[in-house]
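Note that one protein chain is taken out, while the other chains of the complex remain in position.
Chain naming follows the written order as A, B and C, and within any one chain the residues start at number 1.
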Amino acid sequence: MSTAAAPIDVTALRADFPILSRTVHGAPLVYLDSAATSQKPAAVLDAMDAYYRETNANVHRGVYELAAEATARYEAGRDAVARMVGAPRESVVLTKNASEAINLVAWAWGVRTLKPGDEILVTEMEHHSNIVPWQIVAGITGATVRFAPVTPGGELDMDAFAALLTERTRMVGVVHVSNVLGTINPVAEITRMAHEVGALVLVDGSQSVPHMPVDVPSIGCDFFAFTGHKMLGPTGIGVLVGRTAVLEAMEPFLGGGEMISNVTQQGSTWADLPWKFEAGTPPIAEAIGLGAAADYLMAVGLDAVRAHEVELTAHMLDALGQVEGITVFGPRDPAVRGGAVSFSLPDLHPHDIAQLVDQEGVCVRAGHHCAKPLMRVLGVGATARASTYLYNSAEEIDVFVRALGNARLALK
Amino acid sequence: MSTAAAPIDVTALRADFPILSRTVHGAPLVYLDSAATSQKPAAVLDAMDAYYRETNANVHRGVYELAAEATARYEAGRDAVARMVGAPRESVVLTKNASEAINLVAWAWGVRTLKPGDEILVTEMEHHSNIVPWQIVAGITGATVRFAPVTPGGELDMDAFAALLTERTRMVGVVHVSNVLGTINPVAEITRMAHEVGALVLVDGSQSVPHMPVDVPSIGCDFFAFTGHKMLGPTGIGVLVGRTAVLEAMEPFLGGGEMISNVTQQGSTWADLPWKFEAGTPPIAEAIGLGAAADYLMAVGLDAVRAHEVELTAHMLDALGQVEGITVFGPRDPAVRGGAVSFSLPDLHPHDIAQLVDQEGVCVRAGHHCAKPLMRVLGVGATARASTYLYNSAEEIDVFVRALGNARLALK
Amino acid sequence: MGGLDDLYQDLILDHYRRKRGEGSLDNPTVAVDQNNPLCGDEIHLELNIVDGTVTEIAHTGEGCSISQASMSMMSEALVGKSLEDALEVVEHFRMVMHGSEQGDEDRLGDAIALEGVAKYPVRVKCALLGWMAAKDAIQTYQREGEEVA
Partner (left out) sequence: MGGLDDLYQDLILDHYRRKRGEGSLDNPTVAVDQNNPLCGDEIHLELNIVDGTVTEIAHTGEGCSISQASMSMMSEALVGKSLEDALEVVEHFRMVMHGSEQGDEDRLGDAIALEGVAKYPVRVKCALLGWMAAKDAIQTYQREGEEVA
């Protein structure tokens, strides 16, 4: 990864994203919901389209030219992703989304390992995808899910976390960057602490990998999950990076084609990593699209992406801070947080905010953001959330904040 | 579905498939590997591309216009699939491929239900995807996997099947159409027999749904799985159709966003069908592509697709039958079988066949076709397989059989 | 507000600003909680039922303008109705929201103003929240009645 990438030229870069020239209700699209899903550059769409039009075939087993080309493009997609997060290719397992990546660990490892008395420790700021799989597997095995609390400032309470981390803890699940609060968690330190008590660590990097340089091996965690559609890639693909030794020791999850070495009526043996965890026809076009997305992000430079985000987040926090009566959740320093900014107004429900600013072309999210336990901690049912990405400009934030003012007047 | 569809005009229809105009090693592409994956019409690629370029957003929760459009297109994809197989929309669960659909049942139902002494009965002609998940879950629960034998003619031995079906049988897994033999199994009768002993039935329709009219409710089975990429759709999507009452009674599989009703630290409740089984951001573009594929097939008419396949299969069996020393596997009557034709030659290994005919532009598969237990029954390590679809012509079969003759001479 | 006249009509905003039925009953015949899984809103609904008739309705909880206005309108529409009629009106409103029936003002009262919400599938959930709670409450009452009998 380049360490001194050129700053992002938003105007030039926006031309790469076909959707950004569309209008909504007659107004230019102002897309501020990249924490839910990102838009896609033409390079990603073209890579997938070209695959289908030129060399579509099933991968890995075909002898003929078409199949060899398809396999090469598919595995090159994996290589690009591996390069982006600094992980060896055999540790990069392709799934259908981040949720499946986490469930893979919960089911394949958890169902076979957990016992009554064992604990899984997650945080109150987890996305449902890093809570519900553990609840389900705890329900099957008799293990218990515990929640490390969040401080009023929206950070993980590290003392409370340390107190909850015991010899009973078998797995720690922690989000790298919160999709609600923007909080960046100290995942390397958490990993160190968890390993001291012998627990494994799964980091949910769905909101970090798209937005900042991430070197998975240097975190030291056992599992690291993220998702394609939030990082300029297509839907239908996610990633689980595992420590090779941990993946080697694990029994497989989904069974089927591709993941076997031999199958007999008496039993089966497994393929090498990473294919051991990839059953059935994989998301071929999606891996190719994700590879193109990773290449695009590396070409722009993840440092530049992050620097742009810090700038936009500073502007967002400033502009929203001036709205009367607003509550903004999460850390206030843009340098230590991600770009998802949640807020609430005393007199305007998030649904109405989202509906009304949409009339001026602005897309923001309203709801619990798949983090209901966190909503309860924050004392709200729902929040509105604006989130930026490399293609957003400060002017768009101004359009949004103006629309927010208009919305408020409309329902006064 | 139309019952008297017009016969397929292959020349006209081929223009819908961009890849079919490419050459391989200087020869026109002759794609005879649709049992592995099908080619895609432009209508499918355009539907996905348009989604990304016009209205990409995450589905189900967004209030803004873009998200509403995305949700409508996504759910319309489900509706088209539901229409194609005659199933109510709430019974149509979207997965990442057929393998995941089968694993969903094996894990979500099997891990919670099976006990030592319980049996899962599959057939010797199953694809690994309908064997390995059961072996894995049997390994976890102590249940046993049994295999119903295949006759020398390549059909399911129904007497032996009946004898293996006992009060201990909790689940029957059976392939609708074999991807190796082409055999069409009597799945309605099998379901009736299985239900008599109180077993559930999972039908693997990966090779039937793309190729013939299939009305899932009239089979009566509890689960029916198939896969998008073999029916003109994209990679990254599959389908599990379940009987509504059975799905209602089941606990969920993957946990995460989308599939919940409420999440608290103490526990969670589930969304309505079908979303209860769809965790995380779904394969949105893929569902839209699959919907376009289903619409395309319904417009051509599944009866016409089937009639064309019977014609091509008759020609294939005739032409291959004249090759000296050849062994053709599976039923000989094209009217009672699917279009995948496996064969072997005494003097030419399948790998060499596939490699050599590829030089003349012909794509056929060589290997165990993810059916190693069946290979053992057939007494071979691997076979070559040619499989057709609605875009193939009789002339292409002739090109292939000529190329096969040349291959034989080359390695003489 | 441009094209949102359907959603933010005066009558709807009036119910949103001055909610009918907001509050609690002393000793309700039946009470239920309902949550909107799409946004996290949670409401609490209480009914008094006397001789097979809904005599009083009260509600508390959070929600957007549509869900709050709809709940207010529902409170007016169902009070005084027999359980059977109330369930029938709920079903009619559900059909209207799904675009399968034309709204009947005689049965819906002010809630007829919500007819345009059908064009906004996400907001349909909001509009239905209170009505589904009412259905749940009545059916809970009927089931428990049967259990006692």
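One rule holds for everything that comes next: a residue touches a chain if its C-beta (ideal position, glycine included) is under 8 Å from a C-beta of that chain, and two chains touch if they have at least 3 such contacts.
Keep in mind that what you see is a predicted model, and the values were worked out from it rather than measured.
Engineer: For the full complex, can you list every visible chain touched by the one that's not shown?
Structural biologist: Every shown chain touched by the left-out chain: A, B.
Engineer: Among B:Gly77, B:Pro133, B:Gly256 or B:Pro350, which one touches the chain that has been omitted from the display?
Structural biologist: If we include the chain that is not displayed, B:Pro350 is the one touching it.
Engineer: Which listed residue, A:Ile260, A:Leu273, A:Leu297 or A:Ala382, touches the chain dropped from view?
Structural biologist: Within the whole complex, the residue contacting the unshown chain is A:Ile260.
Engineer: Against the chain that's been left off, what residues of chain B make contact? List them.
Structural biologist: Touch with the absent chain occurs at residues 25-26, 349-352, 355-356, 359, 366-368, 372, 375, 381-382, 410-411.
Engineer: Could you pull out which residues of chain A are in touch with the chain that's been left out?
Structural biologist: 60-63, 67-68, 71-72, 260-262, 271
Throughout what follows, only the chains that are shown with their structure count from here on.
Engineer: Could you compare the number of C-beta pairs in contact for A-C with that for B-C and name the larger?
Structural biologist: Most C-beta pairs in contact, of the two: A-C.
Engineer: Between chain A and chain B, tell me the centre distance in angstrom, where each centre is the average of that chain's C-alpha atoms.
Structural biologist: From the centre of chain A to the centre of chain B is 31 Å.
Engineer: Averaging only over C-alpha atoms, locate the centres of chain A and chain C and give their separation in whole Å.
Structural biologist: The mean C-alpha positions of chain A and chain C differ by 37 Å.
Engineer: Centre to centre, by mean C-alpha position, how many angstrom separate chain B and chain C?
Structural biologist: Spacing between the chain centres: roughly 45 Å.
Engineer: Would you please write down the residue numbers of chain C that are in contact with two or more other chains?
Structural biologist: Answer for chain C, listing residues that touch two or more other chains: 38-39, 120, 123.
Engineer: Provide the list of chain B residues touching at least two other chains, using ranges where the numbers run on.
Structural biologist: 61-63, 67, 260, 262
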